[in-house]
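Just one protein chain is left out here, and the rest sit where they should.
Read from first to last, the chains carry the letters A, B and C; within each, the first residue is number 1.
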Amino acid sequence: MIIVLKCGSTAEDLTRVEKRVTDLGYRPHPIVGVERTIVGAVGREDKTPLHDLEAMECVEAVIPILRPYKLVSREFKPETSVLDIAGIPVGGPALAIMAGPCSVESHEQILAAAEAAQRGGAQFLRGGAFKPRTSPYAFQGLREEGLELLAEARATTGLKVVTEVVSVKDVPLLVEYADVLQIGARNCQNYALLSAVGESQKPVLFKRGMATTIKEYLQAAEYLLDKGNFNVILCERGIRTFETATRNTLDLNAVPVLKRETHLPVIVDPSHGTGVAALVPAMARAAIACGADGLMIEIHPNPGAALSDGPQSLKPDEFEELIAGVRPVAQAVGRTV
Amino acid sequence: MIIVLKCGSTAEDLTRVEKRVTDLGYRPHPIVGVERTIVGAVGREDKTPLHDLEAMECVEAVIPILRPYKLVSREFKPETSVLDIAGIPVGGPALAIMAGPCSVESHEQILAAAEAAQRGGAQFLRGGAFKPRTSPYAFQGLREEGLELLAEARATTGLKVVTEVVSVKDVPLLVEYADVLQIGARNCQNYALLSAVGESQKPVLFKRGMATTIKEYLQAAEYLLDKGNFNVILCERGIRTFETATRNTLDLNAVPVLKRETHLPVIVDPSHGTGVAALVPAMARAAIACGADGLMIEIHPNPGAALSDGPQSLKPDEFEELIAGVRPVAQAVGRTV
Amino acid sequence: MIIVLKCGSTAEDLTRVEKRVTDLGYRPHPIVGVERTIVGAVGREDKTPLHDLEAMECVEAVIPILRPYKLVSREFKPETSVLDIAGIPVGGPALAIMAGPCSVESHEQILAAAEAAQRGGAQFLRGGAFKPRTSPYAFQGLREEGLELLAEARATTGLKVVTEVVSVKDVPLLVEYADVLQIGARNCQNYALLSAVGESQKPVLFKRGMATTIKEYLQAAEYLLDKGNFNVILCERGIRTFETATRNTLDLNAVPVLKRETHLPVIVDPSHGTGVAALVPAMARAAIACGADGLMIEIHPNPGAALSDGPQSLKPDEFEELIAGVRPVAQAVGRTV
Partner (left out) sequence: MIIVLKCGSTAEDLTRVEKRVTDLGYRPHPIVGVERTIVGAVGREDKTPLHDLEAMECVEAVIPILRPYKLVSREFKPETSVLDIAGIPVGGPALAIMAGPCSVESHEQILAAAEAAQRGGAQFLRGGAFKPRTSPYAFQGLREEGLELLAEARATTGLKVVTEVVSVKDVPLLVEYADVLQIGARNCQNYALLSAVGESQKPVLFKRGMATTIKEYLQAAEYLLDKGNFNVILCERGIRTFETATRNTLDLNAVPVLKRETHLPVIVDPSHGTGVAALVPAMARAAIACGADGLMIEIHPNPGAALSDGPQSLKPDEFEELIAGVRPVAQAVGRTV
């Protein structure tokens, strides 16, 4: 941690800062420059207590040097994690493909979607039974009935089920039905939910929030690993920017950044990331080309009649084409689908 | 709702769109322009089902005309709401002033803060017992012990207690201790929490999320009012932008926009909004000048020793100076403090 | 400047970095921490050469400590500058008020606007003769004819003329007609234009770019002062964010930040900042409350018929009301209008 003293600070100020640093259990290293004096603080791993030196009169800034996360980082675990998610390896050479509708709507719809997902080559079926909707008047999901329909679809197709959890109180129910619990973008910094899902020890698909920096995202993931749950798949799904041509701005830069910073697998959701079905195949190829370990794609047997997210859903044959387009790109970067 | 057909769409396409609009229970009004055909859809209040026409092949865009919220809007209730929050009117000519530390840390700290808040003219004491922290390794709050310390401070000073709720399961406990439940920025779109807090019928201080548009913010507030809880105070606390000179970008434009759109009171939190104690007094004055109904200010008896948010906390005498600076501005716009 | 070495870097790496720092003319100060080694570099004022150490294999980051601007900063000139702009003091207790239409459209229009500006209490008439328009098919301004109309309006009312320069080749012409050259948001980092306007020694109204950080903005202003032109008025006019309820997000936080960082006067343009006439008076009051030295307001004798920016223009009587609302706020913060 670097403490920067204000321009014009005195020798007394420096002594005061050094004393505070020492009191907190660190060793101060002052450097007196031409225009500024700074103090490096070393000696303990946890640097958080030093942040509050910023409130001292004579301190201009406190600049962190170390990463603020640990268990998720490659410094903690240098080799890439290949997770075993209900028997499917995620993070290895074979891409993880998750597909399905935004919401479970009916027996016919989810079965048709599951069959389309399977035909296209997916190993996971996604589908929401509990939906976090911007408006309280929008369709909120079939809830437990939806979970049963997902379980049926799993029984028929053998696909593993990924479904979203939006409340701590639903965790036990979802643990029973799902293979993977999804934490959605709006709950990325809902730490109560993160802790509860971490404790469940169930595999997690953890989406980045729309205004969450990569650093904050990894700190949030740390809440999951800190509970001993290392089966965490990260997912880039678009951030909020000024651009309105796409619903969100899918931030593919996050893929190579995350792959350098963390050992966890990273997949990409180009459906939410762009919000426009016609852009999904191109961005799916790009995701794999820059190193993503898999894809999450919204598909619907009849997007024009979907109860939610119709405009970004692919039809079954469009999904098969997407995978056909992804396959040679995957090979080009040494992966398989 | 306006449905825009793609360039080059046929008469058949138009018929198909008109049929779909009719099937959903609306009346279609086609307008054939020089370069584009559009269809206006009228006849029902709820326009959400029309959104999914965007998934039709021949449709380029579906453009909403109406506001997507109702109970919070001035169209629903034109007169400004003056809430009675534990006997304190909020939204009327007298400004609501909330002050206190980020976290409750100890008996001495919260009592000193409460006395400073009262001396400065606050009617409400803020203080977190349950803290949503970016890092799992940061101080997470004193929890129930913190709530008891807040209750003691209320008993001593008569100030009303505002404290944050971060989990559905804590709602019953907090309802017992607090006068106002705060929903923080990170939980602005945690709909499970919104519903639970709405149902509690307890007054709510509802903060805008860092990446929440004003439209989405009002839709989220609708979750609270939809449960019959109209005692909702809105709070602008800074949005996330590219600028790094401030911790967030306090968006004061939101104040007059919200005052036009909704009948609910709007207060401003310049402490989180800027993250820099030295900027707080100026932004507090600005907030009142553009129409805010109150302020939430972080104060700490000894900011340099705070366990969280020290750099943005004011000392007791700085808080008194802030209020002294706000007072003439309040008078200038016809308010009192 | 702080150079952070990568985790796992060797003693040899440290030697290599120290050598490079020494070669560039600085003195290296290594600090070996528990997890990282850093090197402070001191001894020369200009730290730019050190930035490129980031390209060294063993270096993780190079962190600047000093501000990257000089002539504009309060460290260079601690006392606030009160500029003499064609006989009008700007930056002192009396607020500078600039008003007028987006574009000069006709003799009648600019004269009516000038009279309204004067009646409302403005000392400066704004009006564009050369317009930077997003579309090449939009009205581009009356050019030299517009300048003549501005000069006539000055002769009639005594107001000083502020008008935008969009091209280096127009500088000599504009210098002849204008009292203040405006550099617009889109040209905030057009360094060729900044240098030419700096050299002209004409007073400058220099607007912040929509995606320019405050730090970059001050560096850009440095281009003007570096040519010996210290008659520079800064102007916050809204930044680009995800929010769409306003055309831009007027960033009033920039006002107290700039007042701390620089000695130059800072005014605010709430018309472009919000893009909505109904929001302008509230944000004008807020601007003054947080310390702005003046306002730039778009007015039009008949906004509904304006050739550009009608929706954000005030009518003459609305402008008078705005000033009447600003006056008590100005008094509340020790200013006059």
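Please note the rule applied: a contact is a pair of C-beta atoms (placed from the backbone, for glycine too) under 8 Å apart; a residue touches a chain by one contact, two chains touch by 3 or more.
Fair warning: this is a prediction, and the values are worked out from it, not measured in the lab.
Q: Among A:V197, A:L279 or A:I299, which residue is in contact with the omitted chain in the full complex?
A: Spelled out, the listed residue whose C-beta touches the missing chain is A:L279.
Q: For the full complex, which residue in A:L14, A:I38, A:V180 or A:A287 touches the chain that was left out?
A: The missing chain is touched by A:A287.
Q: Taking the full complex into account, find the residue in A:A41, A:V232, A:V255 or A:I299 that is in contact with the omitted chain.
A: A:V255
Q: Suppose we count only contacts with the excluded chain; which residues of chain A make the list?
A: 211, 213-215, 239, 241-246, 249-257, 260, 273-274, 278-279, 282-283, 285-291, 325, 328-329, 331-333
Q: Give me the chain B residues in contact with the hidden chain, please.
A: 2, 4, 7, 29, 31-36, 38, 40, 42-45, 63, 65-66, 75, 240-242, 244
Q: List the chain C residues touching the unshown chain?
A: 20, 46, 48, 51-56, 68-69, 132-138, 166-170, 186-187, 189-193, 209-211, 216, 219-220, 222-223, 226, 240, 277, 303-308, 310-311, 313
Methods note: only the chains that are shown with their structure count from here on.
Q: Between chain B and chain C, two touching copies, which fits better, same or different residues at the interface, with half of the numbers shared as the threshold?
A: same
Q: So which chain is farthest from chain C, going by the mean of the CA atoms in each chain?
A: A
Q: Indicate the whole-number Å distance between the mean C-alpha point of chain A and the mean C-alpha point of chain C.
A: 38
Q: In whole angstrom, what separates the CA-based centres of chain A and chain B?
A: 25
Q: Could you give the separation in Å between the centres of chain B and chain C, each centre being the mean of its C-alpha atoms?
A: Comparing mean C-alpha positions, chain C is 30 Å from chain B.
Q: Which residues of chain B are in contact with two or more other chains?
A: As it turns out, chain B has residues touching two or more other chains at 211.
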